[in-house]
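Dumping the structure here so I can ask a few things about it.
All protein chains but one are shown at their positions in the complex.
Per-chain residue numbering starts at 1, and chain names A and B are given in the order in which the chains are listed.
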Amino acid sequence: MTALTGAVLAQNALSAADLPQIGAPAIEYGTLSPVLAITATALIGVLVEAGAPRRARFGLQSAVAIVGILAALAATVWVSIHDLGKVSFEGTDLLARGKTVAEGALVVDGPTVFLWGLLLVFALVSMLMFAERGLEGGLSGFTGQAAVAPGGAGEREATMAGIEHTEIFPLAMFALLGMMVFPASNDLLTMFVALEVLSLPLYLLCGLARRRRLLSQEAAVKYFLLGAFSSAFFLYGIALVYGYSGSFTLAAIDTAVSNQIAGQNLLLAGMALISVGLLFKVSAVPFQAWTPDVYQGAPTAVTAFMAAGTKVAAFGALLRVFFVGFGGAQWDWRPLMMIVAVLTMVVGAVVLIRQTDVKRMLAYSAIAHSGFILTAFAGAYEGSAGTATITSVSAVMFYLAVYGFSTIGAFAIATLVRDGGGEVGHLARWAGLGRESPVLAGVFALFMLSFAGIPLTAGFMGKWTVFSAAWSGYAWPLVVAGVLTSAVAAYFYVRVIVLMFFADPEGDGPTVAVPSVMTSAVIAVTAAVTIVLGIVPGPVLDLAQNAGTFVR
Amino acid sequence: MSMVELTFLMLSGVAVFSALLAVSTTQVVHAALWLVLTLGAIAGCYLLIGAEFIAWVQVLIYIGAVVVLLLFALMLTRAPTGPDSATTTSNRNVAAAVSVLVAGGLAAIMVSGFAGERLAPPRGGVGSAASIGDAIFGTWVLPFEILSLVLLAALVGAIVLTRRGPERDNGAPGDVPERAQH
Partner (left out) sequence: MNVYAPILVLGIIAAAFAVLSVGIAPFTGPKRYNRAKLDSYECGIEPTPQPAGGGRVSVKYFITAMLFIVFDIEIIFLYPFAVAFDQLGWFGLIEMVIFIGTVFVAYAYVWRRGGLEWD
């Protein structure tokens, strides 16, 4: 049938031979090297899965993933030195540094490179948690066989035989690839493809917990259904914006928006739908409902990876789309985003108080922190040449760095407090942890203080930067709301600390498993970063500030 | 009204009608089959607006593969597939109200955005496979290559979620691959 169509079409349509030869598209392999390195790592991972003997696979896969991420990190540093030239416009240097690559599909600028660095470091730390095998008697924290029924004979057989899913590493690499491309996309189509690459492996990984598998599978299905729904919103929004502006490229959309080329209804609806897709990924209210269930059900290593990585990627994309593409319509979207920011902070902080499960508590904490980051976003302060006031983009990036390390550390500690049935989720069972293991409880307290934003922790500097950016953008009501909700949330965080150190343990009290060097390294690194960024935030803050604004 | 416009209207009518039946029928298998008709009618609409390649993709991928997958999914689960198998909950009316609102809202946006516009009929094979090939392998090469990785990840996921039984060991010496037990 298709051959017939082709033959008939050739009569009155242009045949292929009439069209001019198109040149090879320009692909800047050097500038894209971090993305290419992660792609290669993922592909090698799948090949290892196909070729390596079973016994050797887990070690080999974790080594491949870690080496790949280190290579990509090195490439990112190289890119940051070589490819971030100042952008000039009519002879004057702008704040932006970098360039568009791959036929305009991606833009590698200061924020991109900063976020790539963050994502790679978070992924590296998370891969150490993925590779932890000291807590389940020599097996990983992931289910042996996802296809067998939970609690059945097949599951016991798989555990006895020591079967493990080693595909988790390539899947995580695919997700990481999507996370890297997402905030770097220069057009909405690339962004959508990246959204799918980052989401699909995460849906899968969420369902692979070794303990409490039904909860884990429920989390995966919920995340998948709601995530697919939000992707559809995002895609429909893209279609409407394309209908308005006639282009997928952010710069062209900006031109159309600034010149108000058509009726505003299409644009407003498109912006609303796109923001639904993005706000879902950052779990902002009212699109937060999936967060507690998914964070609780997913394997804790995946939760850590997701909580830090997805947030970085989604906020990067949110900022790029709205600052670059819809910058000309900011008086339309800023009021709405301010409401979303306040709602997110309030709901996150208030519901947080009533939590009794550690992972759900961290989930609501994630929601509240999304709200704090949204204040800087809704403030939309883009800075001006010659002043050193922190911009919204820099503030968000710095906060993401601070929050990511603390949250990965907190989840890493949550994997260690265990009893016979696996991790102990209920907070009441954490009572007296300070006597059982003062160091661990102390580090957890540090993360809590950082979440609460107590001075001399990284969290304080993070909050200070986002509120300062919001203030510069004349969004002072957000700053007031932010400070108040911080105080509410701080009450809860301090109560957790009191519970760990001053409450009597329930029954035997919690036991703290002795992890391998992997998880210990994760906790040590994240705790160190949380302290260092609290005391000497300067270098990282400068790095975020020097990243400048987005390249259009 | 030209012949093309008339056909377009008829096909859209078929699409909307069978979509309504797909969500209101009491048999889940029938719902899947009504979906086939919806997707087919939409493929016809694509053809009429000159998106030739997309129309064939719609037929090959959606009707040929996605609906088949859907039917397999129905047959895999223990849920009944006979009459009254499409169980409804008390949310039914709320859901109906929400969908009517959403459809109305989207229609209003479309009308306010494009009312009175006459789009020129497509010329010179804009939606043909050749011009799509040019676009994919020229401007959109990076998203295209990344797309292959989505498919790869989906495939890995499908195997992870469905393979069971003692695993074949990849070429360990002296190891006879065991058959999966069902």
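Keep in mind that, in the parts below, a contact is a pair of C-beta atoms (placed from the backbone, for glycine too) under 8 Å apart; a residue touches a chain by one contact, two chains touch by 3 or more.
What you are looking at is a predicted structure, and each value in this text was computed from that prediction instead of being measured.
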Displayed chains contacted by the hidden chain, counting the whole assembly: A, B
Given A:A50, A:I81 or A:A388, the one touching the chain that is not displayed: A:A50
Interface with the undisplayed chain - residues on subunit B: 3-4, 7, 47-48, 53, 56-57, 60-61, 64-66, 68-69, 72-73, 75-78, 128-134, 136-137, 141, 144-145, 148-149, 151-152, 154-156, 158-159, 162-163, 167-168, 170, 177, 179-180, 182
Footprint left on subunit A by the chain that the document does not show: 1-2, 4-6, 8-9, 11-12, 16-17, 19-22, 24-25, 43, 46-47, 49-51, 147
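The rule we apply is simple: only the chains that are shown with their structure count from here on.
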Cα-centroid distance, subunit A relative to subunit B, in whole angstrom: 29
Subunit A residues within the subunit B interface of the complex: 2, 5-6, 9, 13-16, 19, 22, 25, 27, 39, 42-43, 46, 49-55, 57, 102-106, 145-148, 154, 157, 161, 163, 165, 167, 170-171, 174, 177, 181, 189-190, 193-194, 196-197, 200-201, 203-204, 207-208, 240, 243-244, 262-263, 265-266, 269
Parts of subunit B lying in touch with subunit A, wherever the complex brings them together: 52, 56, 106, 109, 112-114, 124-125, 128-131, 134, 137-143, 146-147, 149-150, 152-154, 156-157, 159-167, 169-172
